[in-house]
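Reviewing the structure listed below.
Here we show just some of the chains, and they stay where they sit in the whole.
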Amino acid sequence: MKQSLAERAANVLTEIRNKKPLLHHLTNFVVMNDTANLTLHIGGLPVMAHAKEEIEEMTAIASALVLNPGTLSEEWVESMNIAGKKANSLKIPIVLDPVGAGATTYRTKTNLDFLNKLHISVLRGNSGEIGALSGAGGKVRGVESVEGIKHPETVARAMAKAYNTVVVITGKRDIIASANNVYYVDNGHEMMATITGTGCMSTTMVGAFIGVEKDYAFAAAAALATFGLAGEIAAKQAKGPASFKVALLDAVYNMTPAQLKKGAQITQA
Amino acid sequence: MKQSLAERAANVLTEIRNKKPLLHHLTNFVVMNDTANLTLHIGGLPVMAHAKEEIEEMTAIASALVLNPGTLSEEWVESMNIAGKKANSLKIPIVLDPVGAGATTYRTKTNLDFLNKLHISVLRGNSGEIGALSGAGGKVRGVESVEGIKHPETVARAMAKAYNTVVVITGKRDIIASANNVYYVDNGHEMMATITGTGCMSTTMVGAFIGVEKDYAFAAAAALATFGLAGEIAAKQAKGPASFKVALLDAVYNMTPAQLKKGAQITQA
């Protein structure tokens, strides 16, 4: 089972390299450079555009839409809604990263609004963020989860069902849940928590994979396995978090389907 | 004397690692990624949030507020004022970085407004910026100090007294002045001037230290000694400014209290 999931992940990676999915990002100022680079390294094309005058036209040519309201403001939220509606109307998949949901009322409300008004293909957050959005508890301080949810699979599945989406909770073991299906990913390295934006980067990674693979739950699992495996490789060369980040981005670019087939730790519940 | 100041600095670093102060940044677009990473590496938690809808709630949970109007606009200045007032009402310390004060009337005026309307715990700038704000002279070209102040200690102390703050002038020798006290920090390396944002990063570093240590003048001195020492370590491995930046961020993360105790060059006037 495990072997075949890793092999399937490797095939999706090959697809990305062949099709070069265009990822339209409406994302936060902190990680724009890193996520644009990551998109290129995994094999996609990034574009960052948020002006109302062009959003719909840009979304229309995208393979996936990445919504990341990490440095949100009214104007950007409006633009994200326009992009989201356009994506929905054209059946372009959306991945949402609810950065800091739970830390302020505005962040929680904005992300719940997205979930209610748009059809989100994949929601990816940490345990605190998903906890806050689900109402199941969990605590967020700034943008960091400081208290997780007690029964994450149950919460993730219930939420996936309620919003007709795939819910991803990243952590030491990543949980990827649709209404009927749960995957676990055990790749990754603790160094990933020492730099800002690894959450945002994993969301972008999900964007690349759902840009070519319609089984969104599996695509998300494959994305996280790829990114986590790159983290494992990078950790071997790092002298600290900044050299780790350089090695991480290099490892994503250098990742071969064969490497992924060998190293992806994906299991199905 | 010197030994004991270094030891005290090391103890503050230990505090940061234990308490993980949350630093709410309203900062410029150029350095957001670097300062978020630096916050994590020194041991704090970064959050970047500027929307009026959430500012007060975010500031309220912060250990310190970092105001850096390096790419200012009316909207952001308004948000900074809201955050600043909230911080003052809750006695959360504020560090202000008057990026480019002196270069344009707007920058000078905006930063003087902050100093007049808010209680700023630490003001950190280069010699040209502090000169412009104090009226003591000094010249700024873009965001770089091209002409310093003649009697920096005198100016810094007078300004510290006038605004009931701590005034930090960074340079080859850093000067940290409160109304009654002056510290000098002799750590640092000339490579720090070859990358953008070392000023902003040192301000974030001050934010982390005042987030746990209430003697703000000493906290600022300890922050600059830590950052400068990291620069010294990084310079040994750098092949140029970009590899220096990687090594600098790594060195901040890897800095131990023991290393700081041995290497911090803090003296009291």
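All chains are identified by letter, namely A and B, in their written order; residue positions are counted from 1 within each chain.
Following the convention adopted for this analysis, a residue touches a chain if its C-beta (ideal position, glycine included) is under 8 Å from a C-beta of that chain, and two chains touch if they have at least 3 such contacts.
Predicted, not measured: the structure shown is a model, and the values here were computed from it.
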Given 2 visible subunits, total identical subunits the whole complex contains: 3
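Simple rule for what comes next: only the chains that are shown with their structure count from here on.
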Touching residues on chain A, where the partner in the complex is chain B: 28-31, 33-34, 70-74, 100, 103-107, 141-144, 194-197, 239-243, 246
Residue ranges of chain B touching chain A (in the complex, touch as defined): 22, 24, 29, 32-33, 36-37, 39-41, 45-51, 53-54, 57-58, 61-62, 245-251, 253-254
